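Note that one protein chain of the assembly has been removed; the remaining protein chains are unaltered in position.
The chains carry the letters A, B and C, assigned in the order they are written, with residues numbered from 1 in each.
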Amino acid sequence: MSSIRVMVWNEGQHEKKHEAVQKVYPQGIHGAIAEGLQEAGYAVQTATLDQPEHGLSEAALEQTDVLIWWAHIAHDQVDDAIVERVHKRVLGGMGLIVLHSGHFSKIFKRIMGTSGNLKWREIGEKERLWVVNAAHPIADGLDDHFELQHEEMYGEPFGIPEPDSLVFVSWFAGGEVFRSGCCWYRDQGKVFYFRPGHETYPTYYDPNVRKVLANAVRWAAPTNGPKITVANRREPLETL
Amino acid sequence: MSSIRVMVWNEGQHEKKHEAVQKVYPQGIHGAIAEGLQEAGYAVQTATLDQPEHGLSEAALEQTDVLIWWAHIAHDQVDDAIVERVHKRVLGGMGLIVLHSGHFSKIFKRIMGTSGNLKWREIGEKERLWVVNAAHPIADGLDDHFELQHEEMYGEPFGIPEPDSLVFVSWFAGGEVFRSGCCWYRDQGKVFYFRPGHETYPTYYDPNVRKVLANAVRWAAPTNGPKITVANRREPLETL
Amino acid sequence: MSSIRVMVWNEGQHEKKHEAVQKVYPQGIHGAIAEGLQEAGYAVQTATLDQPEHGLSEAALEQTDVLIWWAHIAHDQVDDAIVERVHKRVLGGMGLIVLHSGHFSKIFKRIMGTSGNLKWREIGEKERLWVVNAAHPIADGLDDHFELQHEEMYGEPFGIPEPDSLVFVSWFAGGEVFRSGCCWYRDQGKVFYFRPGHETYPTYYDPNVRKVLANAVRWAAPTNGPKITVANRREPLETL
Partner (left out) sequence: MSSIRVMVWNEGQHEKKHEAVQKVYPQGIHGAIAEGLQEAGYAVQTATLDQPEHGLSEAALEQTDVLIWWAHIAHDQVDDAIVERVHKRVLGGMGLIVLHSGHFSKIFKRIMGTSGNLKWREIGEKERLWVVNAAHPIADGLDDHFELQHEEMYGEPFGIPEPDSLVFVSWFAGGEVFRSGCCWYRDQGKVFYFRPGHETYPTYYDPNVRKVLANAVRWAAPTNGPKITVANRREPLETL
C-alpha cells in the first residue's frame, strides 16, 4: 500500500479569498486531505490551479497512481488541454477520486457524460452517511453509518450514470437523500465520487472521512490489466 | 396494458386480528392494492394465505402475469411447495412485486439469496421517497419525490443483492435512509421490491404509491424472450 | 407504440462514394432502417450529414422521441454544436440508439465518457448474437441466438462503461466475442448500443435485427419522470 502515489489537486481559490476557509484549512483543503493520506501510509503530493499547467504536467501525472480532485468556483479556469490529459490518464488506468463540488468539474462531467446536476442548500445541517454495500472495500473498517455535524446539503436526483457500486447514501436533516459514495470502472481506470467536503466545514479532518479516502485510494489504484486499444486484427485467430 | 393479469397476494392475517388494520383496510390490504390496479386498467385477482394452496394453484398462476406479495406475520405458514412453485414461475417469466415486510418472505429470500435484514422502527414517522433514476419507467409520471406522512421506518444496510436498477431511496424523519424501490432481472423474470405499506397506515390509497405499483406491473410483465434451459448440445454449431 | 416518433440519422457518405454500398442500400442505410421501423408501426423520419444542421435542428429534435445514429467515416464533420444539442436532448429524455461504427461518433464518446476503443476485422465472417438477458424487453420475441452470415468483426475489450443491462454478446467465427447489445440510463434519457450493421452487408434487412431495433425504440422512448435540475433549495423541507 505504501507504494501508491497520490496527487491531491485543489483549485485553492477559496483559501485565498475567504478568511473563514483559511481558518478551517490553514494548509489549504489539499493540505488537510494530504495529511490524512500520509497518515494512512501513501506517498502524497499536492497541486493547485495557480501552478504552471495547474501542477498536472505529463511528468507529474506519470508519477501519479491516484488523483484526487477538489474544485468549486473555478471549474472554468481549468485548461481544456489539462482536462483532456487527465481524462486520457484515467482511461489508461490512473485512479480518480472526485470530491464534493467537483461534481461540476470539467473532468467529472467529461468522464461521466452526464449533467452532474443536483439540489443544494448551504445552512450547515447534519449529514449522516449510511453504508449500503457492506462488502465493498471502501466500507472497510466503518460502522453502519457516520455523521458530519455540519455540511452543505446535496439532494437527488443526481445527474450521474448508475454507479457500478453504490457504497454510501447520505441522509440530510433538512429532508433529502444523496448517493454520496459511487464507484465506476472506466476503460482501464477506476473513478470514485465522494460527496462530503464543503470548504467552510472541517470535514477533511474527520476520522471516518479520512478512512473512506484511504480506502478509496487503495480501491482506485491502478491494476495491471490489458490495454483497451483500437486495432485492426487482419488475421483471424481461427481458420474460418 | 389492459391485458396484463395481476394477482395480488396477501397473507391477510392482520385484518382478521387487529381492529386498527380492519379500520384502515376494510377490504383487506389486497383489496386496496387491487382497487388501485383495476383503476389503472389491469385485470386483477386476489388470493390469501387461508385459501386452499394459498390461492396459488398451478391453474391460478397460469393465469397470472404479475404476482404482488404482501406478508408480515405468517411467512412461516406459507407452504414450501407453493414457494417452490412461485419461484419457478418467476424464473420462467412471471413478474414478482414484493411489498414492505415481504422482505422476509420465503419467496423473496429464496429469489434474492440474501438475508433481507434491515433496521426498523414503528412510530409512524414521515417517509419521503426520492427518485434516483429519473429515466426508469417505474418513475413515469412522478415528481422528484413524494411523501407518506406516517410509515414504519426501514433502515440500511439492507441485505439484498445490488439492484440492477435502483429507482427510489427513502428518507426517514428519524434519521435513516433506505433503498426503497429496487429492480432485478432473474432468469426470464423481473422482480421489484417496493418498501412502503405498513398495515396500520393508508399507504395503498396514496395516489403516488398507486402510480408506482401500476408502473411496476407494466415493467414486470412477462416479455417473450428465449427460455433459459439446460441442454446438452452435442453437435457444435460450427465445424471445428 | 404507434405514437413513438423516430429519427434515423445516417452520415450518408458511403452511399455517395461506394457502388458496393449503393447496391446493398439503394435507399441509403437510413432508408433500410426506417423501412423496418415503419413496418413496426413507428412514425419515422430520416436525416443525413449533408442537410442544413445535419437535419437535426432544434425543431426536428423537438419532434423526436428516439434518435438512431449510424456513422463511420465522417465523425469529424459533425458540428460540435449539433453534438452538444443532441447530448442535451438525450440527457433530457430523448432516446438514443447508436449503431455499429457509431461507437467512435462524437455523441457516443461524449455521453459514454470512455474511449470506444475495440478491435476489428473486415473479412465478412459470421457473427452470432446470443441473448444473455432473457428477461429484458429488447430480447422480446427472439430465440436464444440469431446469426448474420457476413459481418465486420468487433472484438473486446470494448472501451465502454459497464452496461446497466447487457442484452447481447456476439460470437465471431474468427475467434472474438463482443458485448453487442448494451443499455444505459443517462440522466432522464436511455441509450442503447447495437453492434451489427456494416455498410457492405444487408444487415438492416435482417428480420431479427429489425426486431431488435423495434424493441430498442420502445425501450428507449421517453418516460415522463422528474427532471434532473440544478437548484438551490434554500428552505429545508423539514424543521431542523
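In the analysis below, a contact is a pair of C-beta atoms (placed from the backbone, for glycine too) under 8 Å apart; a residue touches a chain by one contact, two chains touch by 3 or more.
Since the model is a prediction, treat every value here as computed from it, not as a measurement.
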| item | value |
| --- | --- |
| Contact with the hidden chain (one of C:Arg110, C:Arg128 or C:Lys227) | C:Arg128 |
| Contacts of chain A with the absent chain, listed as residue ranges | 93, 128, 131, 133-137, 139-144, 164-165, 173, 185-190, 223-228, 237-238 |
| Missing-chain contacts mapped onto chain C | 128, 130-134, 144-145, 155-158, 162, 165-166, 169-172, 175-177, 179 |
| Touch list for chain B against the chain that is not drawn | 91, 110-115, 117-121, 123, 125-126, 153, 155, 157-159, 161-162, 164, 173-176, 184-187, 226, 228-238, 240 |
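The criterion applied here is as follows: only the chains that are shown with their structure count from here on.
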| item | value |
| --- | --- |
| Pair of chains ranked first by number of touching C-beta pairs | A-C |
| Interface sides of chain B and chain C: same vs different residues, half threshold | same |
| Rounded Å distance between chain A and chain B, as computed from the means of their C-alpha atoms | 36 |
| Chain B-chain C separation of Cα centroids, rounded to whole Å | 33 |
| Numbers and ranges of chain C residues touching at least 2 other chains | 164, 173, 185-187, 226, 228, 237-238 |
